[in-house]
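Note that one protein chain of the assembly has been removed; the remaining protein chains are unaltered in position.
Chain nomenclature is as follows: A and B, assigned in order of appearance, with residue numbering initiated at 1 for each chain independently.
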Amino acid sequence: MAELAAQDLTLEYGATPVVAGLSCTIPPGKVTMIVGANACGKSTLLRGLSRLLKPAGGAVTLHGQDIRSRPARDLARQMGLLPQHPSAPAGLSVRDLVGRGRYPHRGAFGGWSRADEDAVERALAATDTAHLAGRDVDELSGGQRQRVWIAMALAQETELLLLDEPTTYLDLAHQVEVLDLLTDLNRRRGTTVVIVLHDLNLAARYADHLIALKVGRIVAQGASAAVVTEKLIREVFGLECRVMPDPVSGTPLVLPLGRHHTASAPEGAPTGAPAAAPAGGDVMVAIP
Amino acid sequence: MRSARGRSVRAGWLLAAVAALVLVSAASLAVGARQLSPGTIVAALTGFDPGNGDHAVVQARVPRTVLGLLAGGALGLAGAAMQGVARNPLADPGILGVNAGAALAVVAGIHLAGVTSLTGYLWLAFAGAAAAAVVVYLIAAAGRGGATPVKLALAGAALSAALFSLMNVVLISSQDTLDRFRFWQVGGLAGRDWSVVLAGLPFLAAGAVLVVGAGRALNGLALGDDVARGLGQRVGLTRGVTALGVVLLCGAATALAGPIGFVGLVVPHAVRLLSGPDYRWILPLSLVLGPCLLLLADVAGRVVLLPGEVPAGIMTALVGAPVFVWLVRRSKGAAL
Partner (left out) sequence: MSARLPSLRPSRPAVLLALAAGGVFSAAVLLGSYTVTVPDLWRVLAAHLSGAPRIPTVSFMVMELKLPRAVTGAMVGAAFGLSGALFQTLLRNPLASPDVIGISYGASAAAVTAIVVFGASGAAVSGAALAGALAIALLIYAISRRATGGSGAAGGRLILAGVGIAAALQAVVSFLMTRSDIRTAADALVWLNGSLNSAGWERAGILAAALLVLVPAAAALARPLRMVELGDDAAAGLGVRVGATRLGVVVVGVALAACATAAAGPVAFVAFLAGPISRRLTGRTSLPAAALTGMLIVLSADFLAANLAPLLLAGTVLPVGVVTGALGAPFLLWLLATANRKDT
């Protein structure tokens, strides 16, 4: 089981610390979601966990060993990454791109084996992109392109998979499809999945473990039901909301209270968190 | 708030640049093998005395200075506009084949027709530049996709390669032609009089109008063709009109002063590092800093190797390179 942990981690851009003294353990074999407002450091944290950023302080360990002490290709066989804003050179076919995910297993000179081929096929099938295999990546729509990049990360066949905002550009159907796919991966193969997600409701639904960041520090972590409370949303996002159990999945559903379209909000039922402020008695009047 | 401060910073740069230009222009009138005092210059300009040797020198330097202003401004402007059209940091105005076409035409003129006068070179250069640019544009526009920045840059670079090669064929097979051509191809402001300046003026004016008018449109282009179209811009038209302006400016400048490479290539990059990516600032700053560099180089060339002169085409590179290097080191990494 891959245990990825951050110990007293400090990450900086230039001289500005974005994440300071952060410690956490990514639960192995589970789906972890990292959420927070824009610029709270969630992408930075992911980049630190995946060795893209050198820590200014502290360390990231995998199986107890500092990840910086291992050869890069070694690490890449255990930990796969889908970065934000991936860019493919012009004229690259989908099959080629997904095939590049096999690099950690092949190295600079290794040949192409049956296992590599199978991995590519599995990845294409899992992301429903097999029919696009011959097309050029830059000809695809935003959503198709995203799925193809996920296929590349899947082809890497790692114990750990880190994804930075993998649902950008995807319509709701495909967002759900991708998250279902990642959940499949987790349930069937035991892959530890860490996702930075901006959609709070989907994050709450799909997470086994939720980490909420604010200004580079962990404000809360744990099961969605425990973490996603009105108080926390207010603190982390600066947003007034009602939280109630999602009628479809039972996980917390965040209903934001904006300046418009806020008729009488349903009574926020406590979601089981002991510290939840009682919401009964507060009826929001629509503010024109 | 922040944009106002940014705007005033940029306005400050522009004012500083204009001030520098005025100073350099004055220096261009005063400095040289014969140093002149401001009093003499003013006297020569207001009450010209044909018998006075000093006044004659001023009279010779005035068109030279004006030429420096025009050519420098044209090259700076053309370079900045070319970057906007080609969206490629390696693209200079010569990328449309302008320099190569001009050079080949001049070489052909010298070799086949024995042309020796500067005015002769001027018309040849201009014709060659225009022809080359037309060919580049037609080739880039053919084939699917039209004249995309990549195809323009590639076609221009490829045509330049072909034309330079042809030119070298002639130069290698005829030493006489080489002997004459090698002095023109250095580029400089010396020895050109009012007739040269006036001949180029209409093309420079037309080109400047086209390019300056395209400032806002170039900002749109920088966001990508799709976004620009979404903003209601006619992308192909913008590119075509700007390219035409670039050809007019660059062709005329090359015709007037010979091929001076550094200005059109480096000044826009330098300007961008000061002003950011807004073409409404890049264009005017390039228009002012281009002649600053060129005149400064010309002045330096007059004093560096007395009693001879080093042509401005050389000095622009020697003067500009250290400044440019400093700017590159300072930058946070080119967002081009």
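In the analysis below, contacts are C-beta pairs under 8 Å (C-beta built on N, C-alpha and C of every residue); 3 or more make two chains touch, one makes a residue touch a chain.
Being a predicted model, the structure only gives us computed values, none of them experimental.
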item: Neighbouring displayed chains - absent chain, whole complex; value: A, B
item: Identified contact with the non-displayed chain, of A:L45, A:L82, A:A126 or A:L179; value: A:L82
item: Of B:V24, B:V98 or B:L171, the one touching the omitted chain in the full complex; value: B:L171
item: Touch criterion as defined above, residue of B:R10, B:R64, B:K151 or B:R239 at the omitted chain; value: B:K151
item: Residue of B:A142, B:L223, B:L237 or B:V303 in touch with the missing chain, whole complex considered; value: B:A142
item: Among B:L69, B:M82, B:A217 or B:V310, residue touching the chain not depicted; value: B:V310
item: Residues from chain A at the interface with the omitted partner, ascending; value: 14, 47, 50-52, 71-77, 79-92, 95-97, 99-101, 103-104, 106-109, 111-112, 117, 121, 124, 130-131, 133, 138-139, 152-153, 156, 162
item: Interface residues of chain B (partner: the chain not displayed); value: 88-91, 95, 139-140, 142-145, 148, 150-151, 153-155, 157-162, 164-166, 168-169, 171-173, 175, 178-179, 182-183, 185-187, 261-262, 265-266, 269, 310-311, 313-314, 316-318, 320-321, 324-325, 328-329, 331-336
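By our rule, only the chains that are shown with their structure count from here on.
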item: Chain centre separation in whole Å, for chain B relative to chain A (CA means); value: 51
